[in-house]
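Just one protein chain is left out here, and the rest sit where they should.
Just so it is clear, A, B, C and D label the chains in written order, and each chain counts residues from 1 on its own.
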Amino acid sequence: MQLNDTNQAVPAESGAYKPLIVAFCCNWCSYAGADTAGSSRLSYPSNIKIIRVPCSCRVNPLFILRAFQRGADGVILCGCHPGDCHYTTGNYYARRRMTLLFSMLDYLGIERERTRVEWISAAEGAKFAATMNEFAETINRLGKNRKLRDLRCEI
Amino acid sequence: MQKIGVFVCWCGSNIAATVDVAAVAEALGKQPGVVYATDYQYMCSASGQNLIKDAIRDYGLTGVVICACSPRMHEATFRKTISSAGLNPYMLEIANIREQCSWIHKDREEATKKAITMGTAAIAKVQLNTPLTQMKSPVTKRALVIGGGIAGMQTALDIADAGFEVDIVEKKPTIGGKMAQLDKTFPTLDCSSCIVTPKMVDTAANEKITIFSYAEVENVTGFIGNFKATIKQKPRYVDAEKCTGCGLCTTKCPSKKSLNEFNMGLNTRTAIYIPFAQAVPLVATIDPDACIKLKTGKCGLCEKVCEAGAIDYAQKEELIEREYGAVVVATGYNQIKPVQYEEYLYNQSRDVVTSLEFERLMSASGPTAGHLQCPSTGKLPRHIVFIQCVGSRGTACREKPYCSKVCCMYTAKHAMLVKDHYPEVECTVFYIDVRTPGKNFDEFYRRAVEQYGVHYIKGMVGKVEQGDGCLKVQASDLLDNRQLHLEADMVVLAAAIEPDPSARKIGTMLTASMDTNDFFSEAHAKLRPVESPTAGVFLSGMCQGPKDIPETVSQASAAASKVIGVLSKDFLLSNPCIAHSDPTLCNGCSQCQNVCAYGAISYEDQMVVDKGVRETRRVAVVNEAICQGCGACTVTCPSGAMDLKGFASNQIMAEVDAICN
Amino acid sequence: MLKIALAGIDRLFAAIAASKKLYLPIENAGEVEFSEYSEGAKVRLDALQTVKSAKDAFFPFTENMMQFHTDGKNISVEAAKRVDEDFVVFGVRACDARSFSILDKVFLADPPDSFYAARRAHGIIVGLACHRPEETCFCTNFGIDPTKPETDVTAWIEDGVLYWEAQTEKGKALTEEISAFLEASDEKAVEEQRERTKKILERLPLANLDLSYFKTHPELEIFKRPEWKELSSHCLGCGTCTFVCPTCQCYDIRDYNTGHGIVRYRCWDSCMYSDFTLMAAVNSRKSQVERFRQRFMHKLVYNPINHEGEFGCVGCGRCLRKCPISMNIVKVAKTLGGEQA
Amino acid sequence: MAIDREMILQISGVNPKLCMKCGKCSGTCPAYDGMEYHPHQFVSMVENANLEPLLASESLYTCLSCMACIQRCPRQVEPAKLIEAVRLAVIRQQGCDHLLPDELPALLDPELPQQAIVTAFRKYKK
Partner (left out) sequence: MRDIREKLLKKIHELFDAGVVDRVVGWKAGEFCYDVTPALFNAGNIDEILYDAFCGPNQSKFLVKGAEGGEKKILALLKPCDTYSYNQLITEHRIDPEKIYALGIPCTGMVDINKIRALGISGILGIEEDGENLKIETLYGTESCKKADVLLERCLVCKGKNHVAGDELLIPDEEAPEVPKCAERMTEVEKLEAMSPEERFNWWRSQLSKCIRCNACRNACPACTCRTCVFDNPSSGVSAKVNTNDFEENMFHIIRAFHVAGRCTDCGECSRVCPQNIPLHLLNRKFIKDIDEFYGEYQAGAEPNVRGPLISYTEQDVEPSIVMTRG
């Protein structure tokens, strides 16, 4: 409501913007894949922060919106390759949910490159690092998420 | 609010070289709820662990955050540590500042900043942790083995050897399964009955093993450690206790036209029958579809001749309730009847047989007493054509998409045996690929070619036609690039193997998942190949996929060892990070039940007090012993009634908030 | 009486907006709401009603009350700024205008609500007379004259001309400021329009709503009427009636955690909601029939009892048009007070 | 319009990659002996884009289109469709044999009957 804008300050843009990326990783494959990347000293940007979940199917669309609300500029969900889910079928459900969610975000005009799903196994440390680097590059290019952000969090 | 202690590990220089650990401890110490923060060289060392324990006692900590290596490395260690200091082991969160921070970043300031954020997220999460307790459930020390073939018997014997009771439920009148029907086994060519019948006898003699033959599992409820099964004992119309297996009744029975299942229908048996001489239990069974007495009320010859007085026409089906700690599925396989392959004349010529039928034709206990004869003429065939991959490896609707695995080897065996007994008989094998991975397998196949002169031709038979006193086989020889027109007296089809049709029903009652071919799925294709995804259900033999006897036996023993692992415990401790449903929020819509891969969710009517109103509602209940904690249900649940302990929605959102702050 | 040709009204708006915030009915995506004026905005003075009422300008849908900033374990508190500059709400209809006096009795009673009081003190209301009422209008039952809203300035639109008459000191001051855009006029056109409109008002289907039952019968008797159950049987428990109502005044105070502090704000609430007044423990009205009854008892019974016989309704008819199941205050009044008529 | 692998695949809708080289098509083919290239070779040659010999071969027209290979192929490769597609491709290619208009002036001769020119458009340049 426009009447209320009087007490909502919009923060000024400051210098070089470093985007923030949240990565949800399933415990059994992708989180372990991140560990493998670490053990192999494969670097990716420090503005990517990982949240461990038991399975990709644990990730609720609410969590993804929450991240954007709080100022994330990109959200990536990583899980076991289809067929390799520790819980046999979890990532199949996650795949359908995320496909539909991403499509809906796109439909609402939100940059579709800000969300992504990748299947990364425990052995694929190199893939983990490469994926993160590539995703970070995409998000850097897109810049700050403005369309799905809660300005109150910036006050 | 928790009283949180933060412990930042240097991991020698692994972390400390890139992350300013002291700065991390200092920054995290300022976070709300943190009452103690420190850093130390090696948190996982004895002295590091003591540091944590002392701090828990000195500061009355209710939650602990450790910034160190991956939780996959030391989460269990630190849980024990805090538990020994009196804290619930699940009041711990680990910030992975080694693999996911110090090892991948070079810039010290950047890495330190990230480590602080990761620590903050862990603090935010631990704020919302609740003490969790592993659930203890008692274990019924008895196993159920469904199927009494070689897989079921081996599993049962191994479990019994470890001192646990086992019940075998076999739907046929005798145990022994397909292996009892085989003539010889590859690659050693020893006699199949000679090795399987002693197993059958051992199984029957083992006092820990109870055999329910001619019985079926009707229903299974419960969960690992606590299954309840209903077994349906079909009526034999013969008192198994009294029957001596003398077989006199079978000689007198006037109804002689039933197809003999043991001989693959190649000959007939009487209405009262003993499947074969070495059957276990050695008891007669009356086939109610063929018995004149049961159908018309007249006859009763068997009753008259039975000296033991074992015949009981009034016998009724019986339901037996038994409790088990674990269930092994060993439902085995069938060979498909290639009736859809009209090009191979299976339906039209008696001389076209499947390989399992051929086994019976070669077997000394078979319809021809082991003499090789063309079924139509009773004469020794001059030329036998073997066709591989009939119904396997195809994508058309009559085909199975998988390789049946054992055909290459048994066909080599058949050809070799034929050549061994009757060197004058020509054997031609049409193959697509000869697959012989296995110890001494390729040598075996080469022996058939090199030593016995079996013709192997790469190419498939296009059609078989009835010729004049022979079968005309038209095939391509891909290597010679010509079409062959051969005359043969017999054609043996290596028909595809499929799971026993009873498997589907058993899979459903056990909520054990199956693949599209109705083979049981394993919990993990590589690492948990003998377990079903449903806890407490194990897989033995062909029900999981085609395999030969040694593989079946090794899987059977592996399944047994898994069962022993379960039964040897007095209590099972379950992972407490599992789903739970808030009955006041649950809509009872059943969506969560649909996505649960483990069948852990059921519905019951409960009295619920919601917003001051008391009413009975249909609500979801998670079985804590079955739930594996994946969280699929939590996202399916629109009302948020379903949540996951240890990874609760508010915890994950708190982490998101902390990271994005 | 002054006047200005509608053709040049944008210049008037621009002039007002140059010194003050100006709110007026603006169309967005097909619907008209009071919104802040900006150049090029689609102003819809012809729209009889906005979806939400004009109370939004004084008691907004949501407003921040204070903020807590946290830095580690330290917390600092900062109160939100009250409105301290004059603003103009243009195009308020008579019904909405009356609603302010109902809201005043709640928000300005001791202790006054400082947010509301500041807005009331600084708000200048330009009323707009109705000349084409809808069948759902029934404001005349509450003694409202839609042909002459009781506002700081009253305006009429007739034949491409906006007529302007200041009614209060505030109104006169505003008129002073923009006098350059206005020219003098007689009252003929306005009087004619008012006469015409009054004739239409007499023909309105709800012109003669008999509400005497609610003032003549004991509160408890009305409360216990069995018809409440039937009336509420299909109530969805949504907040549509509440949120479009010019006189509904309930709000909730909530905290939003920004991650580095708390924003404490208030927002409209609805007594129709099952999660209304949860602050004590639970909603004391557990069933929808109780919640439904509460809302209409408030409008028709409690408000007259507490405020010198004034109903908590101004007859704007918004709820008649917007209720998803077409249940509304007129149906309630007729069902319960029917035998009186 | 040159005939290439993609074109054959497009016309036929066949995916030769499905073939597991069992040879049942050739085993089943009643016209096998009249063929220079046999059904399974057809599949293989198309897959390997070895089309020249196929296009030149009489084998194309030896196939009876009895569809036995389609019926019996365990992998649903449908060799007969592939053969049919090659035939179609050849027919379509005949369109390329026509003379192009800009090649014409050089060939023109005042004595040449109009009829011959039109015929040339249809036939020439094989």
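Heads up, the rule we're going with is that a contact is a pair of C-beta atoms (placed from the backbone, for glycine too) under 8 Å apart; a residue touches a chain by one contact, two chains touch by 3 or more.
What you see is a predicted model, and the numbers here were worked out from it, not measured in a lab.
Note that the absent chain touches A, B, C when the full complex is taken as a whole. Only one of A:Met98, A:Ile120 or A:Ile139 touches the absent chain when the whole complex is considered: A:Met98. Listed here are the chain C residues that touch the chain not shown: 28-31, 33, 48, 51-52, 61-62, 132-136, 200, 203-206, 230, 233-234, 236-240, 242-244, 252, 254, 256, 265, 267-270, 273-275, 278, 320, 322, 324-328, 330-331, 334. Contact between chain A and the absent chain runs through residues 8, 61-62, 65-66, 68-69, 82-83, 89, 92-93, 95-113, 115-117, 147-152.
Residues 584-591, 594-595, 603, 610-611, 618, 636, 638-640, 649-650, 653 of chain B touch the missing chain (whole complex, contact as defined above).
Just so it is clear, only the chains that are shown with their structure count from here on.
Distance between Cα centroids is largest for the pairing of chain C with D. Closest to the protein's overall CA centre, chain by chain, comes A.
Distance from the chain A centre to the chain C centre is 44 Å, each centre being the mean of its Cα atoms. With centres defined as mean CA coordinates, chain D is found 51 Å away from chain B. In terms of their C-alpha centroids, the spacing between chain C and chain D amounts to 81 Å. Within chain B, the positions touching two or more other chains are listed as 657, 660-661. Every pair of chains that touch is listed here: A-B, A-C, B-C, B-D. Looking at the complex, you find that chain A touches chain B at residues 20, 22, 27, 31-32, 34-35, 37-39, 41-44, 46, 49-55, 57-63, 66-67, 70-72, 83-84, 86-90, 93, 97, 129, 153. Listed in rising order, the residues of chain B touching chain D in the complex are 343, 389, 393-396, 399, 430, 432, 458-463, 474-478, 481, 483.
Taken in their complex, chain C has these residues touching chain A: 23, 34-36, 56-57, 60-64, 67, 80-81, 83, 256, 258-259, 261, 263.
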